[in-house]
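Note that one protein chain of the assembly has been removed; the remaining protein chains are unaltered in position.
Coming up: chain A.
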C-alpha cells in the first residue's frame, strides 16, 4: 500500500459504499417530514413576530413621535440644541439572531412610517468612506442607477437635495389633500432612518465622525438612528465622547431576554401534543445545553430541532407513523411486511408482547392483520398519553415552581427533562417537593390550585375533565372551610385571658398536636395532594415505558451533538492517532491504540511527537521516523541500510512535519536550534 496519497492531500481510500436501499415509504416519510417542518417553521415565525411585537410597536411609536415633535416651532424647541433622535435597542449577545428582528423592523418602518430606511452593518463600513457610500447607496437606489448629475463623491449635501426634491415632489403631487388631515402633514416629512445593526463592531472613529456630520444636516434632513446593541447600553458611552453623545437624544428599548425567548419557544414547540414528533431527554438536553453553554441562540435551537426531525425521518423507517392521528391510523394499514417485522423487533413492542398471554403472543408474532389492529390501538394510546402528559406536567410545574429552592426546577423545561429521563415520582426531588407542598398555607394552595384549573380547562380529554372537576370540588371545600374554621389562638384571644385558662387551652392544643388530629384544612390539603400525586403517577411516566414510543421519539443524541457541536481538533486527533477510523483500511487496524507501520507518514510523525517533551529535536525525530518507515517497507532489521535516512524518507518526513505545523501541533522556535515546540491547544 502506498501512503503518498495522504501527503498529496487527497484520500484515495474510499470506504465501502453503503448501499442505500430506498424503502417504498421513503417518499411518504419525506413528505411527512416536510409538512411537519413547514408547520413548525410557520409556527415559530409567528411566535417570534408576536414576541417582537411589543418592542417593535414602541419603536414605531418613537419614530412617529420624533418626526412629529420636530415640526413644532415653539420657543423651547427653537432654543434646544437639535439632537438626533436615537433609539438604543438592546437585543442580547447573540448577534446572528438579530437579523430577523431588524428585517421585520425595517419592513414595518417602510410600511408605516417612512420609505427612507437604511440598514448598515459594521463589516460593510470599515472606513468613513465605506460607511457613507453604503449609507447613501441604500437610500437612493434610483439615483445611483439613473445618475442624474455627476456626483462622484457621495455627500450628505447631495442627499439633502435629493430628500428635498423628493418631499417637494410628493407635496406638489397631492396639493388637494395637503390640508385635509394632520396625519398627512406629518408624513410630508418622513424621517430618514438609519439602522446600525451591530453597534459594537463599528469603528469608534468612523461612527463619531458620521454622527458629527449628520448633526450638521439635522436641520434640513430629519435623520433618526437606531442602534442595535448586543451587550449593554453603557457601550454607547464607552464608544462616544460627551461632545458626540450630546448630539444624540437616546431612548432605550430593551427586548425580551433570550432565555425567556427560549422558554416560550419550548413552551409552544416542545411542550405540546400538537406536533407528533418528539425529542427524548438526551437530545433535549444536548440542544438546551448548547443554547445555555455556548450560543444563546434561539435560531440555532430551532435548527437543532430541524436536524433531529430530518434525522428521525431519515433513519427510522417506522416514522411513517409519526403524523396526525388519522393519517397514522391509515398508514398502519398500509405497512409492508418488512415494516411489521421491524415493529415486532422494537424493544418497546417486545416488552409489550412479553406481558401478553401465550395465545396473544403467537398471534402478534404471526398474524399480520392482528398486529395492525394492535398497532392502531397502541398508537391511539400513545396519542392519549401525550394528550394527558403535557397538562399534568404544567399542573405539577405550577405547584412546584414557587417552592423554596426549586426542588423540581424553576423552569418547566427542567421538570420536563426529569420526567423524560426517569420516573418522576420515584425521585428524591419529587418527594421533597411533596413534603414542601404539604406545608403550603391556605391562600397559596388556593392560588396554585386555581392556576392548575386554568391549565386544565382548555384540554379536551375525559381524564383531564375529571381531574378538573375534582380540583374544583377541592377548591369549594377549602372555601367552605372559611366559614366555620376558627383557629384556637383566635378563640383564645376573644376570651378573657386568665392564666389558668391559658394553661388549659395550651395543654389542649398540645394534646391535639400529639394525637395528630388533623384540622379540616389539613385533610383537604392532603386530599388535594393525593389527587395531584395520582395524576402524576398515572400520566407522567417516562415515554420510554410507552409501547411504540420509538415511532415518535428521536433518540440519537450523539448524532445531534456531532452535527451541532463539532470538535475539529478531536477529529484531527482521532484521524492521526487512529487512521483506521476514517480510512477503513484493514491493514491499518491495530489494537491498544498503537499506530501500525503502514499508517500514513503524518500519523507516524504525530505518534512519535507525542513521545517527546515540549521541545523536539528534529534530528532525533527524523531518525525515529526512518526506523519506523523502513520497518514498514519490510526491510530486514539486521541489514545495514535499515533505518538509514535516504532522500525519499527525508522528503516524506519533512512533508509530514510541515503538515503537522500547518495543523497546529508544533511550531518553529528560536529557543534552541534544530528544535520545534509542541503546542497544546494548536495555533488555531
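Quick note on the criterion: a residue touches a chain if its C-beta (ideal position, glycine included) is under 8 Å from a C-beta of that chain, and two chains touch if they have at least 3 such contacts; residues count from 1.
The rule is short, and it goes like this: contacts and distances are computed from a predicted model.
Participant: For the chain that's not shown, choose its UniProt protein name out of "Vacuolar protein sorting-associated protein 26", "Origin recognition complex subunit 5", "SUMO-activating enzyme subunit 1" or "Exoribonuclease phosphorolytic domain-containing protein".
Facilitator: "Origin recognition complex subunit 5"
Participant: Looking at A:42, A:103, A:165 or A:237, which residue reaches the missing chain?
Facilitator: The one listed residue touching the chain not shown is A:237.
Participant: Which one touches the absent chain: A:258, A:305 or A:676?
Facilitator: A:258
Participant: Touching the hidden chain in the full complex, which residues of chain A are there? Just list them.
Facilitator: 69, 75-81, 83, 85-86, 88, 90, 92-93, 95, 127-129, 132, 149-150, 152-153, 155-156, 198, 200-201, 209, 212-213, 216, 230-237, 242-243, 245-246, 248-252, 254, 257-259, 290-296, 565-570, 664, 667, 679-681, 683-684
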